[in-house]
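Single-structure report; data block below.
Of the protein chains in this complex, one is absent; all others appear in place.
Letters A, B, C, D and E mark the chains as written, and numbering starts fresh at 1 in each.
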Amino acid sequence: MTEDPFADPLQRPRYTGIPTLMRAPHTEDPAEADIALVGVPLDGGVTNRPGARHGPREIRNQSGLMRAFNPANRINPYELCRVRDVGDALIRRPFRLEDSLDDIEAFFREVHAAGAVPISAGGDHSLTLPIFRAIAADRPVGMVHFDAHCDTGGPRWGSAVHHGAPFKVAVEEGLLDPARTVQIGIRGATAEPDAWRFSYESGMRVITMDEFHGLGVEKTIAEARRVAGDGPTYISFDVDGLDPVFAPGTGTPEVGGYTTHEAQLMLRGLRGLDLVGGDVVEVAPPFDPSGNTALVGATMMYEILCVAADALAARRPDSPSDPR
Amino acid sequence: MTEDPFADPLQRPRYTGIPTLMRAPHTEDPAEADIALVGVPLDGGVTNRPGARHGPREIRNQSGLMRAFNPANRINPYELCRVRDVGDALIRRPFRLEDSLDDIEAFFREVHAAGAVPISAGGDHSLTLPIFRAIAADRPVGMVHFDAHCDTGGPRWGSAVHHGAPFKVAVEEGLLDPARTVQIGIRGATAEPDAWRFSYESGMRVITMDEFHGLGVEKTIAEARRVAGDGPTYISFDVDGLDPVFAPGTGTPEVGGYTTHEAQLMLRGLRGLDLVGGDVVEVAPPFDPSGNTALVGATMMYEILCVAADALAARRPDSPSDPR
Amino acid sequence: MTEDPFADPLQRPRYTGIPTLMRAPHTEDPAEADIALVGVPLDGGVTNRPGARHGPREIRNQSGLMRAFNPANRINPYELCRVRDVGDALIRRPFRLEDSLDDIEAFFREVHAAGAVPISAGGDHSLTLPIFRAIAADRPVGMVHFDAHCDTGGPRWGSAVHHGAPFKVAVEEGLLDPARTVQIGIRGATAEPDAWRFSYESGMRVITMDEFHGLGVEKTIAEARRVAGDGPTYISFDVDGLDPVFAPGTGTPEVGGYTTHEAQLMLRGLRGLDLVGGDVVEVAPPFDPSGNTALVGATMMYEILCVAADALAARRPDSPSDPR
Amino acid sequence: MTEDPFADPLQRPRYTGIPTLMRAPHTEDPAEADIALVGVPLDGGVTNRPGARHGPREIRNQSGLMRAFNPANRINPYELCRVRDVGDALIRRPFRLEDSLDDIEAFFREVHAAGAVPISAGGDHSLTLPIFRAIAADRPVGMVHFDAHCDTGGPRWGSAVHHGAPFKVAVEEGLLDPARTVQIGIRGATAEPDAWRFSYESGMRVITMDEFHGLGVEKTIAEARRVAGDGPTYISFDVDGLDPVFAPGTGTPEVGGYTTHEAQLMLRGLRGLDLVGGDVVEVAPPFDPSGNTALVGATMMYEILCVAADALAARRPDSPSDPR
Amino acid sequence: MTEDPFADPLQRPRYTGIPTLMRAPHTEDPAEADIALVGVPLDGGVTNRPGARHGPREIRNQSGLMRAFNPANRINPYELCRVRDVGDALIRRPFRLEDSLDDIEAFFREVHAAGAVPISAGGDHSLTLPIFRAIAADRPVGMVHFDAHCDTGGPRWGSAVHHGAPFKVAVEEGLLDPARTVQIGIRGATAEPDAWRFSYESGMRVITMDEFHGLGVEKTIAEARRVAGDGPTYISFDVDGLDPVFAPGTGTPEVGGYTTHEAQLMLRGLRGLDLVGGDVVEVAPPFDPSGNTALVGATMMYEILCVAADALAARRPDSPSDPR
Partner (left out) sequence: MTEDPFADPLQRPRYTGIPTLMRAPHTEDPAEADIALVGVPLDGGVTNRPGARHGPREIRNQSGLMRAFNPANRINPYELCRVRDVGDALIRRPFRLEDSLDDIEAFFREVHAAGAVPISAGGDHSLTLPIFRAIAADRPVGMVHFDAHCDTGGPRWGSAVHHGAPFKVAVEEGLLDPARTVQIGIRGATAEPDAWRFSYESGMRVITMDEFHGLGVEKTIAEARRVAGDGPTYISFDVDGLDPVFAPGTGTPEVGGYTTHEAQLMLRGLRGLDLVGGDVVEVAPPFDPSGNTALVGATMMYEILCVAADALAARRPDSPSDPR
């Protein structure tokens, strides 16, 4: 603790000051960060309701409610590594989705080159594709994917990339290992019977809400850990995996999802995986005047931050054997 | 699939076009429909908050998010039968509840005479009474009834019919078979200890929230199926059976209900019953600026549509034995 | 009056039925319309807040409050011509702005070829450009333009077209006659001193809010009529010309605009111009849970409909000399 | 000032305590009041959006912001007479509009018999009819009527009484003197050209918004005073006379009305008329989550209270000549 | 039942009349009450979002939906004792938190001296401290405490009392017996690892959400009863113990709490404890335009009322042995 408690932004009243992600220090140089918190103000890839471009700013606002120490797993990420808000991925050409994704990729290439692990606040789900292009170019990653939709659909409305398709493209580009991918919370009617065929055929593990209902949280965690295994793994958390009452501010709500507490337990259950990045996507504040969706998004981002900081600390050469 | 994917309204962007229920084709002739989707813009029977007259329109709006194929039970209702939005039951005399109910009855008599199975979007719960008068005049029906309230109360404020009483009147008129009626989700304080006495004394099966909490979803389904049996059965889904966080836009919210996922599982569990109609009632949009109540209502209506289409297909002379 | 008053949708309760623009009959064939009401669900051209893609649907919803006869100028457009809702301009490629505009143009070419005068509900302001491409290909039109912004800006973020630029491009393509263009309500800070230089240099008449404050409504009308003259003229009404309290649901609100009553008076004051089309744009419902923006948009669209129907009637060979 | 400032509810923090109208003492005995503030929770007479039944309670809530002394005209109504909240007119039969109106009439007959001048918070505009039946049975009253609609329409949907018709019925029953009636703010399209014919033919003075725009506030006041004259006069203030931005929470909003400040000036300008009652109607809180409509309603009610208290004081035998 | 059903406010339409807590009769004399319902409009002790000062009024409003008889435990509190709304604890010096607490204490001393059991609607959680000072001065009480936070923190920002600290101070002042205190629902990150150390070190029983998830409702109830034992016990229900979707309108929301139904079951499970008071706190209506938080607050208050009335009846000398 510092002498002047107010010197630490995390000790100031939470409604004060210029809002950064988690109240972390802001820097434009990712080399100052071990974990880089990034905003990605994109919604050019949505097929229904836009608004996720406003997600990063509102998550910044609500993340002021986050604190340092997580009693549930006794992790304080700020003691384990340098956490910084490196600002927003600058999208220079917003009027074409493909160009926007290229701009995002360029930003994350800088973050990745600087050695920082990115945890992003979106933004629509197509943003995960350029992140993969930036951080998984040399070897595919595995993924624990929370979502109502598999997002492995084919081309739509003249475009192979959109927020329902990033993971099909990522597999095809060799960025994502389907055998190490698990998708949790899938549900909702689809336009065709085989809308998510690619997930099944490519070997992803799909856990529908009905299966989740039967498995329960603990067995779902075990299954996710089994699938992800020991390789480099990414966590992608689409807030529409939650029931819409927890996250009404999203582009494609699907009634009948899990609760925030179940999601927290699952995220904490991923501790020990070799995490190389994560994101919380599809927060569309205009559809939630209450602000709760962004609060939920910030909370999930904090949980990812905790396990990512723990993984990062574990990767250090001098990391002591963890007694937990 | 058609050659031009946009020729099918279900393939177009979901925020576009003139909203019909489920994006089904609109017709004013019920004979064109096997299943007639109907709006009933009534709230003259409420005892507390009005606004359900706006339910049909907002359910139309949100039902644009529904799609065709239900992965949970692999039913595509649009392949099984002709589904049409036949518009709203025209209420010509809204200033007297009794007259309004007569107008609704007249509309549903036409639908019934045309051979269409009605699935309605309400509207306050008193609307189920004139539907019964139209479709159950020749023999009583059974009912699976989702609600926080039994709606079997006595006369109130000078009227035997109101939204807390339709099922008492329906039994008394011989339209509803209490022995084949199950009521799920009952809770909340009452004005008198015997407020719902009629349900118990007439032989309905009342499953309170506390009993539901103990039984769980699967046993509740089994009990509902046991009670409804093989006879013609109606599903009446009052959104206040759900917890108010899932459906705040309703006239008489009661804290402490089931979740939308539980409701979806229960509705799907009714597959195989001999369904002759259904409704989703008490959606009052003015009390839910988020729109989630109408989205939930649309989703429940879609689930009812799926099992009703399945039942209708099963009743056909040429119905093959179902391989599923 | 008809025998059954309910046979006319305009006589039914206004919250009932399937919502079309102005409760006009729906047709997919523009040849059935003298005036074609069109929705344009576009927001790919915005530079700030998206959501205008939801404008057409919400304007449809609120336009149920519109009625037939306008006491202010004693016009009943439905008696003067066939008014139809021809649905939404189908955007087949929403992920690229340029492609979207081409799709819109194709739709309006059909409307124009069928001889119908289009009045559109948007949608972001870039949509007026493809409408001009469809209806002004053979000769430039004049325009009375209500807006906080001139929308004659240069290329931005890699694109010559966006919602701040349609009228520069339209002039450059020979579709819009700047000498017959008047822009009313301009205000707000700009990025550069010469942001709207093109308007001034091309010869448009720019009436800022400060000038409007001094002129008053009547002189502004006179000036608009003088500029537009006798040639074919289009009315483009961006709701951000109004003060944001009247239209908070818009993409780029600018504090300090005119009132809805002033706007109504100005629109009515354009009676007698040779109108060839009109639009109400930038209604972004997610930013206005009250629904008032869409109600305002519907009201302005009705006022445009009245003067357009009057103009259309006046153009008929058998048009009697108007005694007004 | 009292010794304990908190003994006077008007001196306590305004968000505290049990809300009564204007923080006036509550009594169930109208004989304790010179001016009886009454809630009328009715919306059975609306033709479009319901919700005005919640008006009285929300006006009670917001009226906590009202204070005692009106600097604009230096009236403190609480010093001039006994002002009491006598509760709500109890509607015992809400399921039929006609019966509801009879119940309201019975309540106001008691108030009138007790000698109290009623000022009411509604509630839909049909409530003014039973008030007239209670207080104008012995001689017709004049009226200054603020509204977007004349409310002198004919029978609709099977009922002669509804919220668009009370003043036609009132004239026909000899309760309202059309020659002493002025209607201010009339606007909006109508179903037929002669929708408000009765107003004109019966001799009411109709001031449309367009005329108001030309006259200005002062001349409108003069005209209202000229029409009302010296006889007993009632003020009926429908909040939809205001522009909807000031009162979005209402059943039939019409774009293009006057401002609240203009309304305040007009109400204050009625000082000196022989007021026998007043009301503020059509406050429908569900359509205004901001609460501003009810705040506006409370403010207008306070302004009416001031001039009514002044009139009441002036009628007293011992009333000194007023030096103002 | 009375002859005129409307004579009983609990039988009138629930949206009518002047709102008191639970529609109970209002009195300023606590001696008329066995159970005194009190509003405490305080938010001077919050560390984040204010607004709880508006809690009492909005709970009054929403508590109109409560009724008399609780079918879940067959208790009608109004038959067991005199329940009265005694108004708000008057805070005469709101600009200093310490002074405010003294004012609250003075009010509750009067209630306590009159022999009434207080059940309060808050108001931020610091209000429980002065209640304890008023009712537990002669012997410490036990407590069943529902909350996301232990509220046993140390001094903050120059003040030992604030809404995160009341129970530390209460233990130190000898008002609260930590060995008879159980805290249910604790979760959320904290500024320091030992933020809630005082709870553990003083001997309180802390049940975190994770533990609750494992225990389930029934075992949690058993544990709460074991801890509270036979001594005088207070129930303090902070609505932020619930998940924020059930109670978004609160000052310090923490994602991941229990449901309202779980809370109802727990409160009912406390029947038989020797209850001496209770409160529902941290309802901050400005952060929940839907009103659901206040509805939930009113419902929890009703559940507390039921078990408190039962306890009070059981304490009477003539209390028959309870056959239940």
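The definition used in the following text is that a residue touches a chain if its C-beta (ideal position, glycine included) is under 8 Å from a C-beta of that chain, and two chains touch if they have at least 3 such contacts.
Remember, predicted model here, so these are calculated numbers, not experimental data.
*Asks:* What are the shown chains that the omitted chain is in contact with?
*Replies:* Result: the unshown chain touches A, C, D, E.
*Asks:* Out of C:Pro253, C:Gly278 or C:Gly297, which is the one that touches the chain we can't see?
*Replies:* Considering the complete complex, C:Pro253 is the one touching the chain left out.
*Asks:* Just to verify: which one of A:Arg57, A:Arg197 or A:Arg268 makes contact with the chain not shown?
*Replies:* Touching the chain that is not displayed is residue A:Arg57.
*Asks:* Going by the contact rule already stated, which one of C:Arg74, C:Arg139 or C:His213 would touch the omitted chain in the full complex?
*Replies:* C:His213
*Asks:* Touching the left-out chain: which of A:Asp85, A:Glu105, A:Asp124 or A:Asp151?
*Replies:* Selected residue, touching the omitted chain: A:Asp85.
*Asks:* Touching the absent chain: which residues on subunit D qualify?
*Replies:* Considering the whole complex, subunit D reaches the absent chain at 1, 10-11, 13-15, 65-72, 74, 76, 245-246, 259-261, 264-265, 289-292, 295-296, 299, 302.
*Asks:* Since one chain has been left out of the picture, which residues of subunit A touch it in the full complex?
*Replies:* Touch with the absent chain occurs at residues 6, 12-13, 15-20, 26, 39, 41, 53-54, 56-57, 60-61, 85, 87-88, 90-92, 94, 289.
*Asks:* Suppose we count only contacts with the excluded chain; which residues of subunit E make the list?
*Replies:* The missing chain touches subunit E at positions 43-45, 49-51, 53-54, 92-99, 157-159, 161-162, 286-287, 289.
We take it that only the chains that are shown with their structure count from here on.
*Asks:* Of the chain pairs B-E and A-C, which one is connected by the greater count of C-beta contacts?
*Replies:* So, comparing the two chain pairs, more contacts are at B-E.
*Asks:* Note whether the interface between subunit A and subunit B is symmetric in residue numbering, meaning over half of all numbers used appear on both sides, and answer same or different.
*Replies:* Since fewer than half of the residue numbers are used by both chains, the interface counts as different.
*Asks:* What whole-number Å value describes the gap between the mean CA coordinates of subunit A and subunit D?
*Replies:* 56
*Asks:* Distance from the CA centroid of subunit B to that of subunit C, rounded to the nearest Å?
*Replies:* The answer is 40 Å.
*Asks:* Going by the contact rule already set, what residues in subunit C reach two or more other chains?
*Replies:* 13, 15, 53-54, 92, 94, 289
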